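Every protein chain but one is kept in place in this view of the complex.
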Amino acid sequence: MSVPEYKQLRRSYGFDEVAIVPGDVTINPDQTNIELKVDSFTCSIPIIASAMDAVTDVNFAILMSKMGGVAVLNLEGVQTRYDDPGEVLADIARASNAEATPLLQKVYSQPIKESLIAERIQAIKKAGATCAVSVAPANAKRFAPIVAEAGADIFVVQSTVTSARHISKSYRGLSFSELRQLVGIPIIVGNCVSYTACLELARTGVSGVLVGVGPGAACTSREVLGIGVPQITATMDCAAARDQYLAESGRYVPVITDGGFRKGGDLCKAFAAGADAVMLGSIFAQAKEAPGLGYHWGMANPHPVLPRGTRIKVGTAGTLEQILYGPTSVTDGSQNLVGALRTAMGICGAFNVAEMHKAEMVFAPAITTEGKSWQLMRA
Amino acid sequence: MSVPEYKQLRRSYGFDEVAIVPGDVTINPDQTNIELKVDSFTCSIPIIASAMDAVTDVNFAILMSKMGGVAVLNLEGVQTRYDDPGEVLADIARASNAEATPLLQKVYSQPIKESLIAERIQAIKKAGATCAVSVAPANAKRFAPIVAEAGADIFVVQSTVTSARHISKSYRGLSFSELRQLVGIPIIVGNCVSYTACLELARTGVSGVLVGVGPGAACTSREVLGIGVPQITATMDCAAARDQYLAESGRYVPVITDGGFRKGGDLCKAFAAGADAVMLGSIFAQAKEAPGLGYHWGMANPHPVLPRGTRIKVGTAGTLEQILYGPTSVTDGSQNLVGALRTAMGICGAFNVAEMHKAEMVFAPAITTEGKSWQLMRA
Amino acid sequence: MSVPEYKQLRRSYGFDEVAIVPGDVTINPDQTNIELKVDSFTCSIPIIASAMDAVTDVNFAILMSKMGGVAVLNLEGVQTRYDDPGEVLADIARASNAEATPLLQKVYSQPIKESLIAERIQAIKKAGATCAVSVAPANAKRFAPIVAEAGADIFVVQSTVTSARHISKSYRGLSFSELRQLVGIPIIVGNCVSYTACLELARTGVSGVLVGVGPGAACTSREVLGIGVPQITATMDCAAARDQYLAESGRYVPVITDGGFRKGGDLCKAFAAGADAVMLGSIFAQAKEAPGLGYHWGMANPHPVLPRGTRIKVGTAGTLEQILYGPTSVTDGSQNLVGALRTAMGICGAFNVAEMHKAEMVFAPAITTEGKSWQLMRA
Partner (left out) sequence: MSVPEYKQLRRSYGFDEVAIVPGDVTINPDQTNIELKVDSFTCSIPIIASAMDAVTDVNFAILMSKMGGVAVLNLEGVQTRYDDPGEVLADIARASNAEATPLLQKVYSQPIKESLIAERIQAIKKAGATCAVSVAPANAKRFAPIVAEAGADIFVVQSTVTSARHISKSYRGLSFSELRQLVGIPIIVGNCVSYTACLELARTGVSGVLVGVGPGAACTSREVLGIGVPQITATMDCAAARDQYLAESGRYVPVITDGGFRKGGDLCKAFAAGADAVMLGSIFAQAKEAPGLGYHWGMANPHPVLPRGTRIKVGTAGTLEQILYGPTSVTDGSQNLVGALRTAMGICGAFNVAEMHKAEMVFAPAITTEGKSWQLMRA
């Protein structure tokens, strides 16, 4: 007797399960163009630093902007809760593993000071840098005027999962089209992982979409909630939504893959899967200039009742410049990310990111072990 | 030359291989309703504590009932073999790993005292709590009158594998429809893992079906017998049987996924796979109030000739209240299970369990490693 | 551009990747019949001990026969090269890991004494036991008359891979039909792993076929040669050949799955995959009565130029009786194999092995980890 199918489970793919196939034509890496455009905004490299307290503070945002990228300041973290966030960050770094989550719960229970929002934005702008800031959907309408007035360049509205249609008793569902009008600057919204969710977000008029639920190194949403889609499939599905929306509207809404990256190869795969940009947390938390002092934690970690995340020790690997551009003697792909992307694009014959989207990929779980078990065999 | 197919092997899925896809609509967790109905019986959360000696005793059953759930007392364990089961449980906790199985074999070779059956049930009822009890099929008819008279609310008939058609030389095959008449209270029967077995059980008139063969942490049936189906597929197939039976009879027989859970995410996935409730062993054995004193063992372990199970150390993680409702500083999903379920339902836009059954899932083996290898990389 | 398919790779399955689905009808284990028939020969349990020097000597063969099974004596091992094989076996057990393979190469370079062949066979027969012996194809014709005259019951012709059509410069291809006539006792031949190879062997008139290339714990053929098929697929394909041959000839040639077993569950799965019997090496090498003294090695290990195998320490786990019938306090499925098989058959509603062939199986890689990661989580 055949069993009726209760539910279809589509195969989905993560970074480690795929590999990029070289192109039939190859080009020199220096001939590639990797510019990112989000609405009216442009930057020279398609790499964004996460809105996480261990990654982005005012100084890091300024530095990242100088290097051609952009870093997002979280307006609901320590930067807007404390006049001197550096002290708090040092406390977190000093806490033992057992103390970390209770301490984070306490640290993030302090109220946000609205005055600090404008102060932080202006500090970044005063240095001539691009200023991107993020808030959760529930605070978006309240903080929008402050953000706009302070002169931010990009407004990110971000939570673990954000949909175009949220139903709540406590606040009226956020309309992204209203919000876009209100702030007058590009709005990036997320995170989502599916074709329909991404398509619906694009249709609200947002400028960019963040892709990824729970893949990050400092996030445990997948263990706690069982929710998520591996990043290669999430990126491909949302890229399909972007293309569908482009076809129906003529407007291009970039897809930004957020989270789960550990090395240059992951980043190259995201672009081959359809990403227009990538957002990195843990990798940047390793920079000498990162505010986390060698530690990293997720923004869902401090939840008072259902914490989802973990403070991890990432260490300090090099300067931001080395991480982005090298030179380096590190051979595991965690440094010179821009060089890795340009080299991979050269090997795929891709002059720009749009052409990199056409690179062939294979499902290749063997790729992570082939040849690499040598050390194990001889150990 | 092509090879004739001797046997078709359908792909089956376990908790770690799937992930839930967020909905296109999201709702606030506090708007979800997670009530469970089994026949005339209702409880406010769809979480049941296993009929295992390390999990449920009289006190635990009373506490679980107060928290909105239900715990099942095993009528063939230490509670009905010993006047003072606490002493025996302490012995088991003190045994070395090598001594554990021989000791359990000895402990469970003592006869069941029928007088203790009524005594335990009445102790639970006297406290105003829901009383659920379990027996193996071979003892079901004998104990049924005692159970009914003592005032139990739910009668569970459970063995490793229970079918509607058992052939035995030593006792006449048990008729669940007769049994249902005999006791006059809801009957939950199991365990089964397949569409046809579940459908046949439903057709006998039982009130609910337990799903899962051998997935539990304290069970080794899969190693010893090679028998079992991973819990996501087992749940989906039995949910299909439930829906088929509903269509043909108009009666709804809830499917209760039993065993193999380690964290909130697993529990959320079971509901997305079609479960109406879950039965937890190891997780509750970790409660401060659990009778196992930080240890847990399967009820097939003490088999005198072919033991299948192992005593495992689960430790003590928190109070039952914390495990069910938080608050917690544990971020691995093993506490605040109700919060996790409501949050996941919110992310899927599910107002109730029936709507959660419609959540999309993907086959996502990468989900367990993506981003999580960071610690390993840096270790 | 689509890629032409150079070669099709069929999915194949090993023990750990599949699981047996319980039947819709269940029966009591004591109602099962597990008799094995090979031609005119019958034994009460379908379990055969390997023709390996660490497993079968004269005493073990006698004991195994008393317990209802049969053990195969290797006529090209230490038993026929040494008057006192016990001494040599003790030397092997005393060797360090580094010394083991060179020592085995030396031990097996001694010539076979034909006089010892008859002596060993007669010692087994004198005890009233079933006597099965094995030789490699190259020696089969030479030893056949000695074996027949000495009164052996079963003649096994075995090498890593045996085909019905072997081309050699050094000896004329062995004709199994001639050989069958020559010895006048049942001939079991192997090993093979494919449908066509098994079908061709059956058509030569052999009495039984051994299935399995390289799966054994003490064999490294797969590493050295890249050759093999996982045991579930090998068994299913050869079972299909057996059924095809039965349909065309009316003669039933049992399929004996040989190697790769670690626990009762594997054994049960082999029968569900179509096996009529199983041949065990490592598990029996653990018996108190095994000649290997807690060690085990493959018969391809001592090859002077291309050794394929490794001496492994298996330890001593219990008596042969415990391994076959229990009782036991071991819960990992390595003891009471007969009890495990009967219990699994009961759960599948199979009264005999032929009915067990019809049991449903699923492809279930999750089965080996579900619930079992608990210990790891808490470690």
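Letters A, B and C name the chains as they come in the text, with residue numbers starting at 1 for each one.
Going forward, a contact is a pair of C-beta atoms (placed from the backbone, for glycine too) under 8 Å apart; a residue touches a chain by one contact, two chains touch by 3 or more.
Bear in mind the structure is a predicted one, so any value in this text is a computation, not a measurement.
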{"item": "Chains shown that the absent chain touches, full complex", "value": "A, C"}
{"item": "Among C:123, C:147 or C:219, the residue in touch with the chain that has been omitted", "value": "C:219"}
{"item": "Residue touching the undisplayed chain, where the options are A:274, A:291 or A:318", "value": "A:274"}
{"item": "Of C:65, C:79, C:207 or C:231, the one touching the omitted chain in the full complex", "value": "C:231"}
{"item": "For subunit C, the residues touching the chain missing from this view", "value": "1, 3-7, 9-17, 101-102, 105, 160-170, 192-194, 196-197, 200, 213, 215-217, 219-220, 222-231, 233, 259-260, 262, 282, 301, 304-310, 312-315, 332"}
{"item": "Subunit A residues that touch the omitted chain in the full complex", "value": "10, 13, 18-28, 30-31, 194-196, 236-237, 239-240, 243-244, 263-269, 272-274, 326-333, 336, 339-340, 343-344, 347-349, 360-375, 377-378"}
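Convention: only the chains that are shown with their structure count from here on.
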{"item": "Fitting subunit A to subunit B on CA atoms, where both chains share a sequence, rotation angle to nearest 5 degrees", "value": "90"}
{"item": "Centre distance in Å when subunit B and subunit C are each reduced to the mean of their C-alpha atoms", "value": "39"}
{"item": "Contacts with two or more other chains, residues of subunit A listed in rising order", "value": "none"}
